[in-house]
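Dumping the structure here so I can ask a few things about it.
Note that one protein chain of the assembly has been removed; the remaining protein chains are unaltered in position.
To keep things simple, chains are lettered A, B and C as they appear, and every chain counts its residues starting from 1.
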Amino acid sequence: MSKVGTASRHKSPWMIIVKRLSGNKMGMLGVLIIATLILIAIFAPLLEPYSFKAQDIGNMNQAPSGDHLLGTDEFGRDMLSRILRGARISFVVGVASVAISVVIGCIVGAIAGYYGGVVDLVLTSIADLTWSMPAILVALLLVAIIGPGLESVVLAIGLSYWSQYARLIRGQILSLKGSVFVEATRSLGASDFVILFKHLVPNSISPVIVAATIGVGNAIVLEATLGFLGMGAQPPTPSWGAMMSSGTAYLFISPWVIIFPGIAMMITVLGFNLFGDALVDIMDVKNRESNL
Amino acid sequence: MSLLKVSNLAVEFTADKKTVKPISDISFTMEPGEVLGVVGETGSGKSLTAHAIMGLTPLVGGKVSGSIEFDGVNLLTLSASEMQKVRGAQISFIPQNPMTSLDPVYRVGDQIVEGLRKHLKLNRWKAKTLALELMEQLRIPNPKRVFEQYPHQLSGGLKQRIVIAIGIGTNPKLLIADEPTTALDVTVQAQIMRLFKELTTEKGIGLMLITHDLGVIAQVCDKIAVLYAGNLVEYGDIREVFKKPKHPYTKALLDCIPYIGMEKGSLAAIEGNVPTATNFPIGCRFAPRCGLVMPKCTESFPDMVELAGGARVACYKYTEETVAG
Amino acid sequence: MENYLEVKNLSVSFTVRGGLLLRTIGVVKAINNISFNVKQGEILGVVGESGCGKSTLARLILRLIDANSGSVSVKGKDILKFSNKEMKHQRRDMQMVFQDPYSVMDPRYTIFRSLSEPFQIRKIKHTRAEREKKVNELLAMVGLSPEHGLAYPHELSGGQKQRADIARSLALSPEFLILDEPTAALDVSVQAQVINLLMKLREELDLTFLFISHDLALVSYFCDRVIVMYLGNIVEIISADKVGTHAYHPYTKALVDNIFTITPGEEKPEAVLEGEVPSPFDLPPGCVFASRCAYVKPLCHETAPVLEDNDDGGQMACHYPLSNAKLAN
Partner (left out) sequence: MWVYVLRRTLLLIPIFFAISVVIFSLIHLVPGDPIDSLLGPGSSKGDRAELLALYGLDKPLPMQYLYWLKDFITGDMGQSIIEKQPVADMIFYNLPFTMRLGLLSLAISFFLGIFLGIISAAAKNTFVDYIAMIIALLGVTVPAFWLGLILILAFSVNLGWFPVSGSGSFSHLVLPAVAVGLGGAGLVARVTRVSMLEMFNKDFVLLLYAKGLSRNVIIVKHVFRNALMPVITILGLRLGWILGGAVSIEIVFSRPGIGSMLLTALFRRDYPVVQASLIFLTMAVIIGAFITDIIYSYADPRVRDVYK
């Protein structure tokens, strides 16, 4: 028998992922962007040069300058401060709504995949129908039902995106269900519960992690779009979407009110996408739908 | 002139600043019309050797060194477009898995025609006629119908015949077949091997048959080359090698194969595992598993020596004998 | 010798569905009315080409798939009638070693954890030290060291993984093992290691084996008796030492003749089978092998032969079994 090496050299799948990530430049850039965003979200009040809601009638629609690095909006509020504060909202909305989607999606997907038959047919049809509908329409309608406000935006986005996770988990479980190690565990007399939660779900999780990472980016974009259409967080909450929405009226006078929040959002979403794309390679995810 | 003369063939891959050399120091020759069996276990580098000769290793980032003289021309000096004229025309290749080796979205007939048109410069009609003739020769039932079918509509045995038709249609001088029957059932395997032998003999095509199955080699080949962990360890006439294997590895390998009527308890095993390219041992790579290991086996690699009768073997047991004798 | 396992008239068919409304496209009789016995302590081989139903048979016996009809009796009790609870208990005694060592272990578990799982599923309470001792014993039994227990499956070679799978199957001290092509994915030199290991374990632990393989030479070496299957049917049951010389069924003989032996230039009787295995959908009446048989006669296309005893203590399903004289030619 050849030597397998010492205990410290055995790498669990998780350790391999961390090691590979550190060698992936684009992935590390994504991690850096996300980490910066988290820090900004936490420390926004300390970083803001001005109060994000302080109005300054004398300095309305100022172009970027030494005083106001990113200019001011139609009420003379400092754009930089508002963008920093907006990071908090985007991050919270992104993570919270994805959490809702993932929980719903995983439950539906696991049930559909494991039990199959009519249950599967019904659940999959619903999920496919939801997935093919424009998320923005679903979210708009839901916000209209629940009423405006940040919480309802989170809920609406969460309910618009669950189907993707359901499809992923279902596909994974279907392909793993027939695999040899599941059969081996079953032949030992293991119960459905043990097989589903100790083997199938943990082995299905990689594509969900990838999808959720990129999903945070998608949720941030959807929140901004809702905000832009006036169905998101209500003023004076400094959501990036709402900022751009109120900025459209002054598009030709003060384009920076539109440009900078958009760039902030672009970098954020890019960060989540880069990280997610890197995870596809690193975790060796085969499912093509996970990073769309 | 030999049909193929491979000298000091080596392939290396570089990834993450680490270089691995899965095959090295491989030298052998093939005469026109000869059937050479290349045998080895997982990681022996037998498929890679075939890919290197076909000029397919650069596709996956492998760097080839040494020389591959085919019909007097060193293939490694040819440009990409010159090599394209050799591939599929003078040297054909039958890949490992017939089940997945055909493009799923084109009719199988068109896939035969594609190569014929490219290399023989035929028009569509002539190429089709020739393809149908080939299919007939390969005993494909109802060739006209099969021509119109897609790969998923054919059985494994039929797909393999189509792949063979693609290979021999251009009248190559050398056919390299990489585990052509491994994915098939024994009874189908026998049909295909018989076809192979007939066709190559009839057309005088040299055949390099790569397989892990010593039984197939014994039945079909004239010469045998035994690879272990990326090195050629023994080369010789098929009857000689099977009757009197020289290298301890060849001998041990032959003892591992069960046969009908074998006495219980007489199956020998080679202890240990085949090393992989990232952890090849120093010296003779078989030394850690060899029953006859000597101190110098683990120090340096033994050179290939030619014994009386043309057999060649890389083992210190024989370098000493030849030096002494 | 006493029978450990008795299989009687076992059948299963699979319905293949397709299209939008999952209409039935066809029915495959994967296992068609099969009966045989496994004697206590013997190694019974099952051999056949792909699609003959040998792997399905293994899964039916272990109730990983439900049979349509028939019975599987272990020591006289029909386990197909067992309740789930009784079956869970029964599984202790009957384990399986799988074909593909590359995917038989959960890739996220260390070998140690995979080998502990049988005890956890059985709710066998162990202290940490006891569990470690038990697992290390299992590893030692199959020629692995405690060090291998700390590895993840992807860090082991195919042969080592197969040893680990054998250890897993032995964890609950079974009486009976089904070996489903345990060496098909391994190199010959490693195959020999595993075969020798299995022979040693059988001696030491007094096991009964059902060995499934496509390799007739290996089966005839390793087993005591051999079942030859073709398209879901048993065509012959033959003593392993008679495979090469006393086959009654033309298919068994064809398999023997089609093996490439390692003796170069040995002249083979001309017995290459033409044609391919017919589609398992809607098999014609009569003998399943008739379409490829070199000795076919009109009767073969009309009625299916049944499995009958022959003079050599085996059984065959053939209207015109090959006489010994014929084989001698």
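General observations
The rule is short, and it goes like this: a contact is a pair of C-beta atoms (placed from the backbone, for glycine too) under 8 Å apart; a residue touches a chain by one contact, two chains touch by 3 or more.
Since the structure is predicted, the reported quantities are computational estimates derived from the model, not experimental observations.
From the options B:68, B:86, B:138 or B:184, the residue with contact to the chain not on display is B:86.
The missing chain, though absent from the display, is touched by one residue of A:221, A:242 or A:283; that residue is A:221.
When you scan A:200, A:242 or A:269 for touch with the missing chain, the hit is A:269. Contact with the undisplayed chain is limited, among A:21, A:111, A:135 or A:196, to A:135. Although one chain is not displayed, chain B still touches it through residues 54, 56, 59, 81, 84-89, 92-93, 95-97, 100-106, 114-115, 118-119, 150, 152-153, 163, 166.
Seen across the whole complex, the unshown chain contacts chain A at 128-129, 131-137, 140-141, 144-145, 147, 217, 221, 224-225, 228-231, 244, 248, 251-252, 255, 258-259, 262, 265-266, 269-270, 273-274, 288-289, 291-292.
One rule holds in what follows: only the chains that are shown with their structure count from here on.
Of all chains, the one whose Cα centroid sits at the greatest distance from that of chain C is A.
Look at where the CA atoms of chain A average out and do the same for chain C: the two points lie 49 Å apart. One inter-chain figure worth recording: chain B and chain C are separated by 32 Å, centre to centre, where each centre is the mean of the chain's CA atoms. Distance from the chain A centre to the chain B centre is 51 Å, each centre being the mean of its Cα atoms.
Residues of chain C in contact with two or more other chains: 157, 160.
Residue positions 1-2 of chain A are each in touch with at least two other chains.
Listing the residues of chain C that touch chain B in their complex gives 49-50, 157-160, 187-193, 195-196, 199, 214-218, 220-222, 241, 243-245, 254-256, 258-266, 268, 272-274, 276-277, 292. Here chain B touches chain C in the complex through residues 41-42, 155, 157-158, 185-191, 193-194, 212-216, 218-219, 238-239, 242, 252-254, 256-262, 264-265, 267-271, 273-274, going by the rule given at the top.
Those residues of chain C that touch chain A in the complex are listed here as 59, 62, 64, 87-88, 91-92, 95-96, 98-100, 103-108, 110, 117-118, 121-122, 143-145, 147-148, 150-152, 155-157, 160, 165, 168, 172.
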